[in-house]
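Let me give you the structure first, and then I'll get to my questions.
Note that this complex is displayed minus one protein chain, with the remaining chains in position.
Here the chain labels run A, B and C in written order, and each chain numbers its own residues starting at 1.
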Amino acid sequence: MERTCVALAVAALLTVSLAGTAGAQEAPVEEALLDAAPPDSVAPAAPGALAARDYLDSNDAGDKIELDWELSPDDGEGSCDVVAYRLWRSQSASSPGELVTELSPGQTHYVDQNLEPGAQYYYSITAYDGTNESAPIACAPVSGRVNLFQTTRLSILVLMAVFFALVLIFTKLAERGAELFVRRIPGLNAIEEAVGRATEMGRPVLYVPGIGEIDNIMTIASLTILSHVAKITARYETPLIVPTARAVVMSAAEEVVKQAYAEVGQPDAYNPDNIRYLSDAQFAFAGAVNGIMLREKPAANLYMGAFWAESLLLAETGFEAGAIQVAGTAMVSQLPFFVTSCDFTLMGEELYAASAYLSREPKLLGGLKGSDWMKVVTIALMALGAILNFMGFESFVNWFQTQ
Amino acid sequence: MNVFEKMLAIDRRWIFLAIGVAVILPFFFPLGLPVVVTPPVQHLYDAVDEIHPNDAPLLLSIDYAPATLPELEPMAVAILRHAFERDVNVVVMTLHPAGYGLAESALLTVAEEMGQEYGTDYCFLGFQPGTSAVILGMGVNIATVFPEDAYGTPLAEIPMMDGMRNYDDIPLVISLAGWSAAEAWVYYAYQPFGQAVGAGVTAVMATDFYPYLSSGQLVGLLGGMRGAAEYEVLIDTLDKGVQGMDSQSIIHIMIIILIVLGNIAYFGARRRRKLEETEAA
Amino acid sequence: MRRQIPLALCFIAGLFMAVQYFIPHPAVQNTYELLLSWLQTLLAFAFLLGTVSLIRMHFHKIRNRADDRAFSWVTLIGLVGMIGLGFFHPQHQLPGSPFNLMFLNVQVPIEATMFSLLAFYIASAAFRAFRARTLEATLLLIAACIVMLGRVPIGDLIHESIPAATQWILNVPNLAAKRGVMIGVGLGMMATALKIMLGIERAWMGGSD
Partner (left out) sequence: MGTLIWTTIGAILTLSVYSFLYKDNPFYKFAEHLVVGISAGYYLVIYYYNFIDPNVVTPVFQLRLGDQAIGFGSGAWWLALIPGLLGLLLYTRFFPRVAWVARWSLGIYVGGYAGLGISPVMQARVIEQIGANALPLTSVTNVLIVVGLLGTLAYFFFSMKHKGILGALARVGIVFLMVGFGASFGYTVMSRISLLIGRVSFLLHDWLQVV
C-alpha cells in the first residue's frame, strides 16, 4: 500500500515538473495525481467521524461553527486518490444542502462563518477523487449560541471598574472640598514665561492645538490649556494666533478663547481672525504654520495636543524664527523631537495633568489622583503576576491575555 | 568671536546643503558599501526560494501608499525579480486604495524587464476595500473576493489562476505595507488559516514586528530601505536599496560628526567664557 | 437646554460605545456599526464646515486687499478646481482621471516633499540640540549615536557589536521607558474620557451660556 502511494506521488511530481518544463500553465498536484492514478469508478472511502461545535464557545455573535473530521483512509494512503473533502451544510436533516467549500487532502479542520445565529445546521462531509464522491458523513445538528458577554474581556471590565471607582471617589472628595495635593508641573511656569517674553517683545503668541480631531483626548486637554493661555494673553493684550487642522476644533477654540477674553474683562481684545482653520492635510497644515512663524514672527510657540511627523517641522522652523518654544504631547513617537528641539516639553501624561491642574476646578483633579493610584494598583498586579509566574501559577497572568 | 563660537553660530543652511549633496552624490558615484544580510531577510529570501517554479504562486500584497513608496518599492522590485528569475508564478494585489497604481507600475516594470507573460507567469488582482474581510474571505475562496482580475477577466479564464481555491493553493504571502496591513495578514491569514506570511515594513515599524518573527507568525521580515538592500544583495542585482544605503551611511555618519563637532564647539566656547570670567574677576 | 441636552447625548453615546465592546450580540454590534457610520458621516460634514471657513478666510483676505491676496486666489482656485473635477467627472477615482492626476502630481509631490524636509531638520536639530550638558542629555546623545550607527551597514564595519548594542538599547531601556509612558498616557486618556462622558470636562463645548 505505502509503496503504491509513494509511486503515485512521484508520478505526480514528474507530471508537474514535466508540465513545468513543457511550459504548460500551472498544473495542480491534484490533477497530476488524477493523471497518474488509474481512472476508477470506485468512490474513495468516506472520511472518519465529523464533529461540529460552536466556535469560541461562542464568545462571539454565534455566527461561526467549528468543524473537525478524521482523514479518509484513501487520503495519502490506501488507494491514495482523495483530491478534496467536500463540506455540505443544510438547514434540514433530509437534504445534503449546499456545498460550503472544498478542502485539500490532509486537512481536518474548518471554521464556517457568517451563519445565522441560533439557527440549526446539519453538516456532512465527503471525500472526493475528482469523479466519484464517497458516502456523506453527517454529524449532530449544531447551532451558534449568541452571547451577551465576551468572557475573554472580563479582566478589562474589572480593571475599568476599579479605575473609575478611584476616579469618582477622588472627584467626590474634591467636591466635598478635601485638599487634594498635586505637585505643580514644571512645564506650566515655562508656558507663562514664554507668554511673558512675547509680551515684552510686543510680538504675538502662537498656540497650535495639534492636528487631532475634537474626539482626540489630547485635543480636549489642549483646549483647557488654551483657555488658561488665552487669559494671560488677554490680560497683557498680546495677540494670540491659533491655527487648527480641524474645523470642529477651530469652532471649539473660538468659543474657548472668546470666553477667556470675556472672563478677564477684555472682550474687545478678542480677534476672531486669529483663530484659523488652515487644512486637514497634515503637511499642508505644517507648511502653512511654518509660513505663519516666518511671516508673523510670534515670539512664543506653544505646541499642545496630538502631533505626528510634523512635530519636528514646526519645532525646527520655530527655532529658526527665534521663538521660545514649549511643547506638550502624549504622542510617544514624537516626544523625542519636541524634547530635543523645544525649550520645554510636557511629556506624556503631564499634558493631561497640566490641563487638570490649570483648570483650577478641583473636580478635574479627581482624574489625576485616580490615575496616580491606578498606577500603584498596576504595579502591584505586575509584581503579583511575576511572583505567581515564578511559582508556576500562570493562570493569573493568562487572565490578562485578552482578545 | 573665536573658532568655537563661529562653529556654534554656523548658518544651518550649510548643514542642509551638506545633507543634499550627500544624498545626491551616490546616485552618480555609488560607493557600494558592503551590506551584511541579517537573518530575518535571509529567512524571507529562503521562503521565496523554496516555492516550486511554475506551480502554486507567490501572493504579493503591495499595500504601500505614495508616502512610504521610497522605502517599500525597492522591496517589491527585488522580490519580484527573485520570483521571476526562478519562474515562480506571482499574484499581485493591494489593500490600499492609493496602492493600485503603485502596485501595477512596480509589477509591470519588473515583469517586462524579466520577459514574463501575463496570465501564465503573473497576474494582477487590483484593489479590494475592507482589509480584514478581504484577507479572511480569500482564505475561504479567492474567487468570491476577486471574481475577476484588475482588467475584468474572470479568474477561471486566467490560466495560472484556474483551479486556485484559497490559501491551500498559495505557498507564501508577502505584504509590503507602511500601515497595519502587514499585521492584518498575520491576524487574518496566519492565525485562522495557518498561511505562511512574510512582511516588508518601514524602518520605523520594523521593531514592532520582531515579536512576530520570534513567535513564528512571520516567516521573514524586510525592515525599511536596509531590508530591501539586503534582499538585493541576496539576489545580487544591486538597485535603489543598496544605492540608498550609501546615502544612508554617509548621512548617518555625517550627523554623528555634526553632533561631535557641536559638542566640541559648545564646550570650547564655554571654557573660553569661563576663562574670561576668571580674568575679569 | 443649551448644556443639558448635549451633555446627556454625550453621556448616552459614550456609555453605549464603551459597553458594546463587551457584548458580541448581533443586535448590539449592528447598532454599534450604525452609530459608527453616523460618527464618520458627522466627521465628513464637519470637514465641509472646515472648507467653508477656509473659503470665508480667503475671501476676507481678498476683500481686505491683504498684501498676499494673490495666494488666496491660488488656494480658492485649487479648491474649486478639485471639487469640479471630483463631482463633474464620472469615475473620478479611477487611475488616469484628471482628479486622480491632480492628486498624484500636485498634492502628493508637495506633501511628500514637505515630509522629506524632515531629513534636513533632523540633522540640524541633532547638531544644535544634542549637547552633553547634563547626564540625561549625554545619555540621550549616546543612545542616539549608537542606534544611528547600528542602523546602517557602515556600523557593522566599524564594530560588529554595534548592531547588537542597538537592538539591546531598543529592547531594554527604550522598551521600559515606552511602556511606562504608555501606561501613564493610557490612564490619563481614560480618566479624561470618563470626565467627558460625565460632563465634568466640557472644554469641547466652549465657554458662554
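To be clear about the criterion, a contact is a pair of C-beta atoms (placed from the backbone, for glycine too) under 8 Å apart; a residue touches a chain by one contact, two chains touch by 3 or more.
Computed from a predicted model, the values in this text were never measured in an experiment.
Displayed chains that the missing chain touches over the full complex: A, B, C (touch as defined at the top). When the omitted chain is restored, the residue from A:44, A:62, A:298 or A:348 that touches it is A:348. Residues 2-3, 5-19, 21-22, 27-31, 33-52, 54, 68, 71-72, 74-83, 85-87, 92-93, 99, 101-120, 122, 126, 135-137, 139-148, 151-152, 169-187, 189-190, 192-194, 196-197, 204-205, 209 of chain C touch the missing chain (whole complex, contact as defined above). Residues 153, 155-156, 159-160, 163, 181-183, 185, 213-217, 220, 248, 251-252, 278-281, 283-284, 287-288, 290-291, 294-295, 333, 335-337, 339-340, 347-350, 353, 368-369, 372-375, 378-379, 381-390, 397-398, 400-402 are the ones on chain A that touch the missing chain. Of the residues in chain B, those that touch the hidden partner chain are 13, 16, 19, 23-24, 27-28, 67, 69-71, 202-204, 207, 224-226, 240, 244, 247-248, 251-252, 255.
We take it that only the chains that are shown with their structure count from here on.
When C-beta pairs in contact are tallied for each pair of chains, A-C comes out on top. Most remote from chain A, judged by the distance between CA-atom centroids, is B. For the pair chain A and chain C, the distance between mean C-alpha positions equals 14 Å.
Chain A and chain B have Cα centroids lying 23 Å from one another. The set of chain C residues that touch two or more partner chains comprises 111, 115, 122, 124, 126, 128, 130. Residue positions of chain B touching 2 or more other chains, listed in rising order: 12. On chain C, the positions that touch chain B within their shared complex are 93, 95, 104, 108, 111-112, 115, 119-120, 122-124, 126-128, 130-132, 141, 144-145, 148-149, 151-157, 163, 170. In the complex of the two chains, the chain A residues touching chain C come out as 58-63, 117, 146-150, 153, 156-157, 160, 163-164, 167, 171, 213-214, 217, 220-221, 223-224, 227, 246-248, 250-252, 254-256, 258-260, 262-263, 273, 276-284, 286-287, 309, 312-313, 315-317, 319, 330, 332, 335, 337, 339-341, 347-349, 351-353, 355, 361, 363-364, 366-368, 370-371, 374-375, 378. Taken together, the chain A residues at the contact with chain B in this complex read 16, 19-20, 23, 25-28, 31, 101-104, 107, 111, 113, 320, 333.
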